[in-house]
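Before anything else, here's the structure in question.
All protein chains but one are shown at their positions in the complex.
And now, chain A:
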Amino acid sequence: MQFSQHKLLIANRGEIAVRIINAAQQLGIPTIAICSEADRLSLPSLLADEVEVIGASRADQSYLNADLVIETAKRLGATAIHPGYGFLSENADFAEAVEQAGMIFVGPDAATIRQMGDKACARTTAQAAGVPVVPGSDGEIDSIEEALTAAQTIGYPLLIKASAGGGGRGIRIAHNKEELVKEITIAQSEAKAAFGSGAVYLERFIKSARHIEVQILGDGKQAIHLYERECSLQRRRQKVFEEAPSPALSDAIREQLCATAAKLANTLNYKGAGTLEFLFDAETEEFFFIEMNTRIQVEHPVSEMITGVNIVEWMIKIALGEPLTLCQDEINIHGCAIEMRINAEDPSKGFFPSPGRISALHWPVNEGVRIDTHVFDGYTIPPYYDSLIAKLIVHDVSRELAFERALKSLKQTRIEGIKTTLPLHRLLLQDPAVQSGDFDTETLEVWLKEHSHRLADKEKAHASTAD
(Lines give C-alpha, C1' and ligand atoms only; values in the text may rest on other atoms or scores of the structure.)
Protein backbone atom coordinates (compact mmCIF):
# COMPACT_ATOMS: atom_id res chain seq x y z
CA MET A 1 0.00 0.00 0.00
CA GLN A 2 1.21 3.53 -0.77
CA PHE A 3 1.16 5.88 2.18
CA SER A 4 3.00 8.87 0.71
CA GLN A 5 -0.22 10.92 0.47
CA HIS A 6 -0.40 10.72 4.27
CA LYS A 7 1.34 12.92 6.81
CA LEU A 8 1.74 11.71 10.38
CA LEU A 9 1.91 14.03 13.37
CA ILE A 10 3.54 12.59 16.48
CA ALA A 11 1.84 13.94 19.60
CA ASN A 12 4.63 12.93 21.94
CA ARG A 13 8.29 13.42 22.83
CA GLY A 14 11.34 11.45 23.85
CA GLU A 15 12.31 7.97 22.76
CA ILE A 16 8.82 6.95 21.64
CA ALA A 17 8.59 9.96 19.31
CA VAL A 18 11.91 8.87 17.76
CA ARG A 19 10.61 5.30 17.46
CA ILE A 20 7.41 6.43 15.70
CA ILE A 21 9.24 8.82 13.34
CA ASN A 22 11.62 6.00 12.33
CA ALA A 23 8.72 3.61 11.70
CA ALA A 24 6.81 6.18 9.63
CA GLN A 25 9.86 7.09 7.57
CA GLN A 26 10.45 3.40 6.91
CA LEU A 27 6.93 3.29 5.44
CA GLY A 28 7.59 6.41 3.35
CA ILE A 29 5.24 8.60 5.39
CA PRO A 30 6.24 12.23 5.99
CA THR A 31 6.28 13.16 9.69
CA ILE A 32 5.57 16.22 11.79
CA ALA A 33 7.12 16.51 15.23
CA ILE A 34 5.46 18.83 17.68
CA CYS A 35 7.47 19.94 20.65
CA SER A 36 7.51 22.19 23.67
CA GLU A 37 9.96 25.06 24.17
CA ALA A 38 12.15 22.75 26.25
CA ASP A 39 12.34 20.20 23.43
CA ARG A 40 13.24 22.60 20.65
CA LEU A 41 16.67 20.95 20.40
CA SER A 42 15.65 17.32 20.66
CA LEU A 43 16.14 14.25 18.52
CA PRO A 44 12.49 14.01 17.35
CA SER A 45 12.62 17.62 16.16
CA LEU A 46 15.85 16.90 14.29
CA LEU A 47 14.60 13.68 12.67
CA ALA A 48 11.08 14.66 11.62
CA ASP A 49 10.35 16.17 8.21
CA GLU A 50 8.60 19.14 9.83
CA VAL A 51 8.78 20.58 13.34
CA GLU A 52 6.45 22.88 15.19
CA VAL A 53 7.05 24.30 18.67
CA ILE A 54 3.52 24.31 20.05
CA GLY A 55 3.83 25.67 23.55
CA ALA A 56 5.66 26.21 26.81
CA SER A 57 7.74 23.58 28.55
CA ARG A 58 5.06 22.46 30.98
CA ALA A 59 3.24 19.45 29.52
CA ASP A 60 -0.21 20.92 30.18
CA GLN A 61 0.73 23.84 27.96
CA SER A 62 2.10 21.66 25.16
CA TYR A 63 1.87 17.85 24.92
CA LEU A 64 -1.31 17.63 27.00
CA ASN A 65 -3.12 20.47 25.29
CA ALA A 66 -5.49 18.51 23.01
CA ASP A 67 -6.98 21.55 21.25
CA LEU A 68 -3.54 22.93 20.46
CA VAL A 69 -2.33 19.57 19.11
CA ILE A 70 -5.37 19.17 16.85
CA GLU A 71 -5.27 22.78 15.65
CA THR A 72 -1.56 22.40 14.79
CA ALA A 73 -2.15 19.09 13.00
CA LYS A 74 -4.93 20.62 10.86
CA ARG A 75 -2.90 23.71 10.02
CA LEU A 76 0.12 21.65 8.93
CA GLY A 77 -1.95 19.25 6.85
CA ALA A 78 -1.53 16.12 8.96
CA THR A 79 -3.77 13.21 7.97
CA ALA A 80 -3.09 11.12 11.07
CA ILE A 81 -1.93 11.55 14.68
CA HIS A 82 0.07 9.01 16.65
CA PRO A 83 -0.28 9.62 20.40
CA GLY A 84 2.59 7.38 21.61
CA TYR A 85 2.23 6.48 25.31
CA GLY A 86 1.33 8.70 28.26
CA PHE A 87 0.10 12.24 27.50
CA LEU A 88 -3.08 12.01 25.33
CA SER A 89 -2.69 8.35 24.32
CA GLU A 90 -5.60 7.00 26.37
CA ASN A 91 -7.76 10.09 26.28
CA ALA A 92 -10.98 9.01 24.53
CA ASP A 93 -12.14 12.61 24.05
CA PHE A 94 -8.91 13.38 22.22
CA ALA A 95 -9.25 10.32 19.96
CA GLU A 96 -12.81 11.42 19.17
CA ALA A 97 -11.78 15.03 18.48
CA VAL A 98 -9.02 13.87 16.10
CA GLU A 99 -11.56 11.87 14.08
CA GLN A 100 -14.08 14.73 14.15
CA ALA A 101 -11.40 17.03 12.78
CA GLY A 102 -11.14 14.69 9.80
CA MET A 103 -7.90 12.97 10.75
CA ILE A 104 -6.98 9.41 11.71
CA PHE A 105 -6.19 8.55 15.33
CA VAL A 106 -3.51 5.82 15.40
CA GLY A 107 -5.16 3.55 17.94
CA PRO A 108 -8.54 2.06 18.74
CA ASP A 109 -11.72 4.14 18.49
CA ALA A 110 -12.87 6.37 21.34
CA ALA A 111 -15.57 3.90 22.43
CA THR A 112 -13.01 1.12 22.94
CA ILE A 113 -10.67 3.45 24.85
CA ARG A 114 -13.59 4.42 27.12
CA GLN A 115 -14.78 0.86 27.60
CA MET A 116 -11.37 -0.55 28.51
CA GLY A 117 -10.11 2.58 30.27
CA ASP A 118 -12.72 2.24 32.99
CA LYS A 119 -11.49 -0.48 35.36
CA ALA A 120 -14.92 -1.72 36.41
CA CYS A 121 -16.16 -1.75 32.83
CA ALA A 122 -13.03 -3.57 31.62
CA ARG A 123 -13.54 -6.17 34.35
CA THR A 124 -17.16 -6.76 33.31
CA THR A 125 -16.14 -6.96 29.63
CA ALA A 126 -13.45 -9.52 30.45
CA GLN A 127 -15.83 -11.59 32.56
CA ALA A 128 -18.43 -11.57 29.77
CA ALA A 129 -15.77 -12.88 27.37
CA GLY A 130 -14.96 -15.71 29.78
CA VAL A 131 -11.61 -14.23 30.81
CA PRO A 132 -10.76 -14.83 34.48
CA VAL A 133 -10.54 -11.75 36.71
CA VAL A 134 -9.23 -11.59 40.28
CA PRO A 135 -11.98 -13.38 42.23
CA GLY A 136 -13.87 -10.98 44.43
CA SER A 137 -17.27 -9.90 45.65
CA ASP A 138 -18.93 -8.05 42.80
CA GLY A 139 -19.80 -4.96 44.73
CA GLU A 140 -19.95 -4.10 48.40
CA ILE A 141 -20.53 -6.45 51.30
CA ASP A 142 -23.13 -5.35 53.86
CA SER A 143 -23.46 -8.28 56.25
CA ILE A 144 -21.42 -11.13 57.69
CA GLU A 145 -23.73 -13.65 55.97
CA GLU A 146 -23.11 -11.97 52.64
CA ALA A 147 -19.36 -12.03 53.28
CA LEU A 148 -19.38 -15.74 54.12
CA THR A 149 -21.34 -16.60 50.97
CA ALA A 150 -19.01 -14.54 48.78
CA ALA A 151 -15.95 -16.07 50.48
CA GLN A 152 -17.06 -19.55 49.42
CA THR A 153 -16.49 -18.72 45.76
CA ILE A 154 -13.47 -16.42 46.31
CA GLY A 155 -11.54 -18.84 48.52
CA TYR A 156 -9.14 -18.15 51.40
CA PRO A 157 -6.94 -16.28 52.17
CA LEU A 158 -8.80 -13.19 51.07
CA LEU A 159 -8.51 -9.46 51.46
CA ILE A 160 -11.13 -7.19 52.96
CA LYS A 161 -10.72 -3.86 51.19
CA ALA A 162 -12.32 -0.50 51.96
CA SER A 163 -14.18 0.74 48.86
CA ALA A 164 -12.99 4.27 49.57
CA GLY A 165 -9.43 3.18 50.35
CA GLY A 166 -6.54 2.97 47.97
CA GLY A 167 -2.77 2.73 47.70
CA GLY A 168 -2.66 -0.16 50.13
CA ARG A 169 -4.65 1.58 52.86
CA GLY A 170 -7.74 0.06 54.46
CA ILE A 171 -6.84 -3.56 53.72
CA ARG A 172 -7.19 -6.52 56.13
CA ILE A 173 -6.47 -10.16 55.51
CA ALA A 174 -8.55 -13.20 56.53
CA HIS A 175 -7.14 -16.74 56.30
CA ASN A 176 -10.34 -18.56 57.24
CA LYS A 177 -14.02 -18.25 58.15
CA GLU A 178 -13.36 -17.34 61.79
CA GLU A 179 -10.94 -14.58 60.87
CA LEU A 180 -13.35 -13.22 58.26
CA VAL A 181 -16.16 -12.94 60.82
CA LYS A 182 -13.83 -11.16 63.23
CA GLU A 183 -12.02 -8.94 60.74
CA ILE A 184 -14.95 -7.74 58.67
CA THR A 185 -16.53 -5.86 61.58
CA ILE A 186 -13.20 -4.23 62.39
CA ALA A 187 -12.61 -3.44 58.71
CA GLN A 188 -16.02 -1.78 58.42
CA SER A 189 -15.56 0.47 61.45
CA GLU A 190 -11.98 1.26 60.45
CA ALA A 191 -13.07 2.19 56.95
CA LYS A 192 -15.82 4.38 58.40
CA ALA A 193 -13.32 6.18 60.62
CA ALA A 194 -10.62 6.55 57.99
CA PHE A 195 -12.59 7.21 54.84
CA GLY A 196 -16.04 8.29 56.04
CA SER A 197 -17.60 5.22 54.42
CA GLY A 198 -17.81 1.77 55.97
CA ALA A 199 -18.26 0.04 52.61
CA VAL A 200 -15.95 -2.93 52.07
CA TYR A 201 -15.51 -5.62 49.43
CA LEU A 202 -13.67 -8.92 49.28
CA GLU A 203 -10.90 -10.00 46.95
CA ARG A 204 -8.69 -13.07 46.60
CA PHE A 205 -5.30 -12.60 48.25
CA ILE A 206 -2.51 -13.56 45.89
CA LYS A 207 0.62 -14.05 47.94
CA SER A 208 3.09 -14.10 45.11
CA ALA A 209 1.74 -12.27 42.09
CA ARG A 210 3.63 -11.69 38.90
CA HIS A 211 2.74 -9.00 36.41
CA ILE A 212 2.53 -10.64 33.02
CA GLU A 213 1.01 -8.91 30.02
CA VAL A 214 0.06 -10.00 26.53
CA GLN A 215 0.73 -7.90 23.44
CA ILE A 216 -2.18 -7.66 21.03
CA LEU A 217 -2.38 -6.48 17.45
CA GLY A 218 -5.73 -6.16 15.68
CA ASP A 219 -7.17 -4.54 12.57
CA GLY A 220 -10.79 -4.32 13.72
CA LYS A 221 -11.64 -7.64 12.08
CA GLN A 222 -9.13 -10.03 13.54
CA ALA A 223 -6.75 -9.76 16.46
CA ILE A 224 -3.64 -11.81 17.22
CA HIS A 225 -1.29 -11.97 20.18
CA LEU A 226 2.49 -11.53 20.11
CA TYR A 227 3.00 -13.55 23.28
CA GLU A 228 3.69 -12.20 26.73
CA ARG A 229 6.05 -9.90 28.59
CA GLU A 230 7.24 -10.41 32.13
CA CYS A 231 7.11 -7.07 33.97
CA SER A 232 7.17 -8.04 37.66
CA LEU A 233 10.31 -6.11 38.57
CA GLN A 234 8.74 -2.82 39.59
CA ARG A 235 9.55 0.09 41.87
CA ARG A 236 6.57 2.13 43.09
CA ARG A 237 4.44 0.38 40.48
CA GLN A 238 6.78 1.53 37.73
CA LYS A 239 8.35 -1.15 35.59
CA VAL A 240 12.13 -1.24 35.72
CA PHE A 241 13.24 -4.38 33.88
CA GLU A 242 11.16 -6.41 31.45
CA GLU A 243 11.66 -9.58 29.51
CA ALA A 244 9.95 -11.78 26.99
CA PRO A 245 8.94 -14.52 27.22
CA SER A 246 8.15 -14.86 30.95
CA PRO A 247 10.35 -17.39 32.75
CA ALA A 248 7.38 -18.26 34.98
CA LEU A 249 5.08 -19.84 32.41
CA SER A 250 4.96 -23.41 31.21
CA ASP A 251 4.28 -23.83 27.49
CA ALA A 252 0.74 -25.01 28.22
CA ILE A 253 -0.09 -22.04 30.48
CA ARG A 254 1.53 -19.65 28.01
CA GLU A 255 -0.66 -20.86 25.17
CA GLN A 256 -3.74 -20.71 27.37
CA LEU A 257 -2.97 -17.17 28.63
CA CYS A 258 -2.15 -15.76 25.21
CA ALA A 259 -5.11 -17.43 23.51
CA THR A 260 -7.41 -16.03 26.22
CA ALA A 261 -6.00 -12.53 25.65
CA ALA A 262 -6.44 -12.81 21.89
CA LYS A 263 -10.02 -14.00 22.43
CA LEU A 264 -10.82 -10.91 24.51
CA ALA A 265 -9.24 -8.65 21.88
CA ASN A 266 -11.33 -10.38 19.21
CA THR A 267 -14.57 -9.86 21.14
CA LEU A 268 -13.68 -6.13 21.22
CA ASN A 269 -12.96 -6.14 17.45
CA TYR A 270 -9.80 -4.47 18.61
CA LYS A 271 -8.00 -2.16 16.21
CA GLY A 272 -4.37 -1.23 16.79
CA ALA A 273 -1.78 -2.30 19.33
CA GLY A 274 -2.92 -3.03 22.86
CA THR A 275 -1.83 -4.81 25.99
CA LEU A 276 -3.82 -6.98 28.34
CA GLU A 277 -2.34 -7.02 31.81
CA PHE A 278 -2.67 -10.07 34.03
CA LEU A 279 -1.75 -11.05 37.54
CA PHE A 280 -0.21 -14.50 37.57
CA ASP A 281 -0.34 -16.52 40.76
CA ALA A 282 2.91 -18.48 40.62
CA GLU A 283 1.72 -20.94 43.29
CA THR A 284 -1.55 -21.99 41.68
CA GLU A 285 -0.56 -21.11 38.07
CA GLU A 286 -3.80 -19.15 37.71
CA PHE A 287 -3.93 -15.89 35.77
CA PHE A 288 -6.36 -13.05 36.23
CA PHE A 289 -7.06 -10.12 33.92
CA ILE A 290 -6.52 -6.75 35.62
CA GLU A 291 -6.60 -4.06 32.95
CA MET A 292 -6.00 -3.15 29.33
CA ASN A 293 -3.77 -0.46 27.88
CA THR A 294 -5.13 0.72 24.55
CA ARG A 295 -1.83 2.12 23.25
CA ILE A 296 1.78 1.26 22.48
CA GLN A 297 3.77 0.46 25.62
CA VAL A 298 7.27 1.43 26.70
CA GLU A 299 8.34 -2.22 26.79
CA HIS A 300 7.03 -3.20 23.33
CA PRO A 301 10.58 -3.79 21.97
CA VAL A 302 11.01 -7.10 23.82
CA SER A 303 7.98 -8.46 21.97
CA GLU A 304 9.34 -7.15 18.68
CA MET A 305 12.68 -8.82 19.35
CA ILE A 306 11.28 -12.29 20.06
CA THR A 307 8.58 -12.33 17.35
CA GLY A 308 10.26 -10.24 14.65
CA VAL A 309 7.03 -8.23 14.27
CA ASN A 310 7.42 -4.46 13.98
CA ILE A 311 4.54 -3.39 16.24
CA VAL A 312 4.81 0.36 15.67
CA GLU A 313 4.87 -0.06 11.87
CA TRP A 314 1.81 -2.28 12.07
CA MET A 315 -0.04 0.24 14.24
CA ILE A 316 0.47 2.87 11.56
CA LYS A 317 -0.37 0.57 8.64
CA ILE A 318 -3.56 -0.64 10.33
CA ALA A 319 -4.65 2.92 11.16
CA LEU A 320 -4.13 3.92 7.53
CA GLY A 321 -6.37 1.10 6.35
CA GLU A 322 -4.11 -1.84 5.64
CA PRO A 323 -5.46 -5.18 6.84
CA LEU A 324 -3.42 -7.20 9.34
CA THR A 325 -1.90 -9.87 7.12
CA LEU A 326 -0.07 -11.68 9.93
CA CYS A 327 -1.57 -14.99 11.02
CA GLN A 328 -1.39 -16.33 14.55
CA ASP A 329 0.30 -19.50 13.26
CA GLU A 330 3.19 -17.45 11.88
CA ILE A 331 3.95 -15.87 15.25
CA ASN A 332 6.64 -17.79 17.11
CA ILE A 333 8.94 -17.05 19.97
CA HIS A 334 12.59 -16.82 18.99
CA GLY A 335 14.94 -16.72 21.96
CA CYS A 336 14.69 -14.25 24.80
CA ALA A 337 14.77 -10.45 25.02
CA ILE A 338 15.43 -8.15 27.97
CA GLU A 339 14.73 -4.45 28.31
CA MET A 340 16.48 -2.30 30.90
CA ARG A 341 14.96 1.10 31.48
CA ILE A 342 17.67 3.70 31.88
CA ASN A 343 16.30 6.60 33.88
CA ALA A 344 17.96 9.89 34.77
CA GLU A 345 17.71 9.07 38.47
CA ASP A 346 20.24 8.46 41.20
CA PRO A 347 19.76 4.93 42.61
CA SER A 348 22.13 5.68 45.50
CA LYS A 349 19.92 8.59 46.61
CA GLY A 350 16.45 7.09 46.57
CA PHE A 351 16.14 7.44 42.80
CA PHE A 352 16.16 11.21 42.99
CA PRO A 353 15.75 12.80 39.53
CA SER A 354 18.94 13.80 37.78
CA PRO A 355 18.21 16.03 34.80
CA GLY A 356 21.06 17.92 33.15
CA ARG A 357 23.60 17.81 30.38
CA ILE A 358 25.08 14.54 29.14
CA SER A 359 28.79 15.25 28.95
CA ALA A 360 29.86 11.92 27.47
CA LEU A 361 27.89 9.09 25.93
CA HIS A 362 28.81 5.71 24.58
CA TRP A 363 26.41 2.93 23.64
CA PRO A 364 27.36 -0.69 23.04
CA VAL A 365 27.49 -1.62 19.37
CA ASN A 366 26.84 -5.32 19.12
CA GLU A 367 24.71 -7.85 17.39
CA GLY A 368 21.55 -8.49 19.40
CA VAL A 369 21.62 -5.07 21.06
CA ARG A 370 19.04 -2.36 20.44
CA ILE A 371 19.00 1.12 21.97
CA ASP A 372 15.77 3.10 21.88
CA THR A 373 16.64 6.62 22.95
CA HIS A 374 16.29 10.31 22.24
CA VAL A 375 19.45 11.44 24.01
CA PHE A 376 22.79 12.24 22.40
CA ASP A 377 26.23 13.43 23.46
CA GLY A 378 25.84 16.97 24.76
CA TYR A 379 22.02 16.74 25.09
CA THR A 380 20.46 18.48 28.08
CA ILE A 381 17.69 16.45 29.71
CA PRO A 382 14.94 18.85 30.73
CA PRO A 383 13.39 18.54 34.23
CA TYR A 384 9.77 18.78 33.03
CA TYR A 385 9.02 15.25 31.83
CA ASP A 386 9.56 11.68 32.97
CA SER A 387 13.03 10.41 33.63
CA LEU A 388 13.27 7.66 30.99
CA ILE A 389 16.24 8.50 28.78
CA ALA A 390 16.87 5.20 27.04
CA LYS A 391 15.91 1.55 26.79
CA LEU A 392 18.75 -0.91 26.43
CA ILE A 393 17.31 -4.01 24.81
CA VAL A 394 19.19 -7.24 24.20
CA HIS A 395 18.20 -10.41 22.41
CA ASP A 396 19.75 -13.85 22.36
CA VAL A 397 18.81 -17.47 21.74
CA SER A 398 18.34 -18.29 25.41
CA ARG A 399 17.60 -16.44 28.65
CA GLU A 400 21.05 -17.28 30.03
CA LEU A 401 22.80 -15.87 26.96
CA ALA A 402 20.52 -12.82 26.96
CA PHE A 403 21.60 -12.11 30.56
CA GLU A 404 25.26 -12.45 29.56
CA ARG A 405 24.76 -10.15 26.60
CA ALA A 406 22.93 -7.66 28.78
CA LEU A 407 25.74 -7.51 31.32
CA LYS A 408 28.35 -7.15 28.61
CA SER A 409 26.33 -4.36 27.01
CA LEU A 410 25.96 -2.53 30.32
CA LYS A 411 29.71 -2.65 30.85
CA GLN A 412 30.20 -1.03 27.44
CA THR A 413 27.68 1.73 28.15
CA ARG A 414 28.92 5.07 29.42
CA ILE A 415 26.67 7.97 30.34
CA GLU A 416 28.39 10.88 32.08
CA GLY A 417 27.23 14.21 33.45
CA ILE A 418 24.05 12.84 35.03
CA LYS A 419 23.16 9.97 37.35
CA THR A 420 21.38 7.00 35.83
CA THR A 421 19.91 3.64 36.80
CA LEU A 422 22.69 1.74 35.02
CA PRO A 423 24.26 0.59 38.36
CA LEU A 424 20.91 -0.87 39.43
CA HIS A 425 20.70 -2.99 36.28
CA ARG A 426 24.28 -4.19 36.73
CA LEU A 427 23.35 -5.54 40.17
CA LEU A 428 20.00 -6.95 39.07
CA LEU A 429 21.56 -8.93 36.23
CA GLN A 430 23.96 -10.58 38.70
CA ASP A 431 21.32 -11.32 41.32
CA PRO A 432 20.66 -15.07 41.69
CA ALA A 433 16.90 -14.61 42.17
CA VAL A 434 16.60 -12.42 39.09
CA GLN A 435 18.80 -14.82 37.10
CA SER A 436 16.63 -17.78 38.04
CA GLY A 437 13.43 -15.87 37.31
CA ASP A 438 12.33 -16.23 40.90
CA PHE A 439 10.57 -12.92 41.63
CA ASP A 440 7.16 -11.28 41.90
CA THR A 441 5.81 -7.71 41.97
CA GLU A 442 7.01 -7.19 45.57
CA THR A 443 10.55 -8.48 45.04
CA LEU A 444 12.28 -5.33 43.79
CA GLU A 445 11.04 -3.08 46.62
CA VAL A 446 12.40 -5.54 49.20
CA TRP A 447 15.58 -6.03 47.19
CA LEU A 448 16.18 -2.27 47.08
CA LYS A 449 15.91 -2.00 50.86
CA GLU A 450 18.40 -4.84 51.29
CA HIS A 451 20.83 -3.60 48.65
CA SER A 452 20.73 0.16 49.21
CA HIS A 453 24.30 0.05 50.60
CA ARG A 454 25.51 -1.85 47.56
CA LEU A 455 24.01 0.73 45.22
CA ALA A 456 25.86 3.42 47.17
CA ASP A 457 29.10 1.37 47.23
CA LYS A 458 28.81 0.58 43.57
CA GLU A 459 28.67 4.27 42.87
CA LYS A 460 31.91 4.87 44.79
CA ALA A 461 33.69 1.92 43.23
CA HIS A 462 32.68 3.12 39.82
CA ALA A 463 33.77 6.69 40.45
CA SER A 464 37.22 5.54 41.59
CA THR A 465 37.82 3.28 38.60
CA ALA A 466 36.80 6.10 36.28
CA ASP A 467 39.50 8.38 37.70
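Simple rule for what comes next: a residue touches a chain if its C-beta (ideal position, glycine included) is under 8 Å from a C-beta of that chain, and two chains touch if they have at least 3 such contacts; residues count from 1.
Please note the rule applied: contacts and distances are computed from a predicted model.
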Undepicted complex member, UniProt protein name, chosen from "NADP-reducing hydrogenase subunit HndD", "YdbS-like PH domain-containing protein", "Biotin carboxyl carrier protein of acetyl-CoA carboxylase" or "ABC transporter permease": "Biotin carboxyl carrier protein of acetyl-CoA carboxylase"
Option touching the unshown chain, where A:F3, A:Y385 or A:W447 are the choices: A:Y385
Identified contact with the non-displayed chain, of A:R58, A:K74 or A:R370: A:R58
Chain A, residues in touch with the chain not shown (by the definition above): 56-58, 344-345, 352-353, 355-356, 382-387
